[in-house]
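Apart from one protein chain that is not included, each protein chain of the complex appears where it belongs.
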Amino acid sequence: MDQVAALVIQLAYGVANLALISLGLAIIFGMMRVINLAHGEFLMLGGYTVVVATNNGVNLWIAMLILAPLVVGVIGVVVERLLIRWLYGRMVDTLLATWGLSLLLIGIVTSIFGASTATTVSVPIGVIRIGEYSVSGYDLFLIGVTLGLLGAVYAVLKLTKLGLVARGTMQNAEMASALGVSTSRIYMITFGLGAAVTGLAGGLLAPVTGVLPTIGATYIAKAFITVISGGASILAGTAAGSVLLGLVNGIFSFLTGPTFGEVALLLAAIVLLRLMPRGITGRFFRKSL
Amino acid sequence: MKLTRRSFVAGASAIALAAPATIGRAQDGKIKFVSILDQSGGLDIYGAPMVETTKMAIDDINAAGGLNGREVELILYDAQSNIQLYTQYATQAAAGDRADTVHAGITSASREAIRPTFARFNTLYFYNTQYEGGVCDFNNFNTGSTPAQTVAKVVPYVMNKWGKKVYIVAADYNYGQITAQWMQKFVKDNGGETLGVEFFPLDVTNFGPTIQKIQGAKPDLVISALVGGAHVSFYKQYAAAGMNKEIPIASTTFGVGNEQTLISPEEGEGLIAAYSYFEAVDNPVNKAFLERLTARLGPGRPTMNELSVRSYEGAMLWAEAVKAAGTADRAAVIEALRAPQSYTGPSGVVTIDPQTNHAVQNVYIAEVKNQKFEILESFSDQPPADTQLVCDLNANPNQNTFLFENGLEAAGIKL
Partner (left out) sequence: MGGSLRELRPTLVWALIGVIFTLFAPSVLQLFTIINLTTAIALAVLALSLALVWGYGGILCFGQVAFFGLGAYAYTIGAINFGGSTWAILVAVMVASAFAAALGYFIFYGRVSDVYLGVITLTVTLILYSLIRRTSGPEYKIGNALLGGFNGVSSPPLNAPWDARAILFPEQVFYVAMAALIILYVFVGWLVTTHFGRVCVAIRENETRAELLGYDTRLYKLGIFTIGAGVAAIGGVLFCNGVGRVTPDVFSLYNAALTIIWVIVGGRGTLIGPIGATFGLFYLTASLGGQSVFNNNLVLGIILILFVLLVPKGVAPTLIDWTRRRSRPAGRERRRRRARPEGGA
């Protein structure tokens, strides 16, 4: 029984983890049709923000929850103004541009901080005991934050004027533009927002993962596959994709070991896209966000 | 037919290269020392400090007047964590630069990719990295530590200290697989029991399911051969689940990427590792070395570990052999190295073992205290006993093989 409870938490954490690393990518891809290959580096920048800030005496919570999204969000806006805005409607060219960006960001961080940076960040929440098993309280915290983040993005899109305009732009940019919406501004805000969410995710993961300039590469493929499997809608897609793939990965990792966990995740994505060529939300929950 | 690929290609290229070779390796002018390491990409946490110490070694050699009156020229290539570039630069170093020696490679994959090139072009090759053992190559000197030197010492030490039931986690590639086999063997030899062995692809960052399995298995200790940046997450998540206070960890890979600084002091506290070098090694050579390094690179210099210090010592071993031979000529230098050549460096005395072209070296067991290693026990002059089981270059010098490609079967070890 204890083991089952611990396992359930572990699976939930796996799902939340996947959703967390994918959400920012889903926002940028879903709203703007830009495939951001520098997504992994945005996560890395979030992590680096936390490491550098805490090394300079900033409180860990402030670094994770405020500085990381702020710094990466600003970087996102700068990148959008300097690079991405020239490439709207050229989805494939954004592949090349963001690939270049990803190399550039790794290069800049390595040049400034060296190949690795010492850190003193450790997990800020204690252990929760379940009989003979113990799980990290921080895992539960991350599950909660992920749910909160999904809720917040939902609220912004559904309840605010900005969200309405953004959804309108996403559905028909020309019409939105004709109605007096500055689509360029909307794109800038969306990209910044996506980057900020990614930065927050990177910051939140900093206490439980290694933070190195090259660490982004370990996330990008998984995030990308989750987003596409989820389909076009940002929230329902990310949630559905993470639940399905996260569960498959967790269960197979537990049963057979991590390699086949990874392979099972990838196979599930293929079968899913074959059955639903437009992702989960291309078939179900089509009206959702 | 007795015409093997190697002899054929070697013979053929010897003809093709005969003329330029004699012109290129003229005795006047600079001696060429080529280094191929990963200064960028995922392996740069290992490669970047190795490049710094290699530069320092060549500067030291030249500051002392060069070798036999000739200056040593360092040519650096950045393989960018890419095997294909290793082969390219190896070819360029051997056939283009006509290097007198090449010190190259971090992963075993890179070493195996370039070793044939150096054999083909008769270029003296040094591999200064800790690895799984088993290379038997007359032209190739492997100065890093091997499992019989480190695993054999640390396993009994921690079993005495913590208990007999062991859980092994390792990186899922040849180094991890073979090291895990050695670990299982030494656990068994010391009367212990291996409760589980688990392998992780190099890009896994979520270790939750495994940590639970470890909780379920209830071992006395965990031994890790995890490698690379992503695997640092294991130690963090292990601590987050409160496990570091319950089941201690020993490792033969924790520290060469300076992992102790990538996790917080509380998370790493008490972790035990074994290598042929730690910064805490207490001898005057090491003290002076570290002081000069700090003067060179500033107080933010990378922490030294076996890989970076052995890169320095490997270059110095070669330099001593060139001096002893009186020439940088390959055959003479190999003979001098196998005489055998010794060098007293920061890690202590390192001596070439002529049977295997590996190094007899000191091994230290150390414990992490506040992001630094403190030495618990030292063992001097440890031979590369694993490779000695399968390789005898004295009896059969004409060899060029990696014998543990198949695992430990080659050594007659069954698990």
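Each chain carries a letter (A and B) given by its place in the written order, and its residues are counted from 1.
Here, a contact is a pair of C-beta atoms (placed from the backbone, for glycine too) under 8 Å apart; a residue touches a chain by one contact, two chains touch by 3 or more.
Since this is a predicted model, take the numbers as computed values, not measurements.
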| item | value |
| --- | --- |
| Shown chains touched by the chain that is not drawn here | A, B |
| Contact partner of the left-out chain, one of A:Met91, A:Leu159, A:Met175 or A:Leu255 | A:Met91 |
| Residue in contact with the excluded chain [from A:Leu20, A:Leu101 or A:Leu235] | A:Leu101 |
| Contacts of chain A with the absent chain, listed as residue ranges | 35, 37, 83, 86-87, 90-93, 95-97, 99-108, 110-111, 217, 220-221, 224-225, 228-229, 259, 262-263, 266-267, 269-270, 273-274, 277-279 |
| Hidden partner chain, residues of chain B it touches | 1, 3, 5, 8-9, 12-13, 16-17, 20, 39-41, 51, 75-80, 82-85, 87-89, 91-92, 94-96, 107-109, 112-113, 116-117, 172-174, 176-177, 201-202, 405-407, 409 |
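By our rule, only the chains that are shown with their structure count from here on.
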| item | value |
| --- | --- |
| Whole-Å gap separating chain A and chain B, where each centre is the average of the chain's CA atoms | 37 |
| Touching residues on chain B, where the partner in the complex is chain A | 40-42, 44-45, 47-49, 172, 198-201, 203-206, 208-210, 212-213, 215-216, 218, 229-233, 236-237, 239-243, 257-259, 261-267, 300, 302, 371 |
| Touch list for chain A against partner chain B, complex | 3, 6-7, 10, 13-14, 17, 106-107, 110, 114-116, 118-123, 126-127, 132-136, 138-139, 207-215, 217-219, 250, 253-254, 257-259, 261-262 |
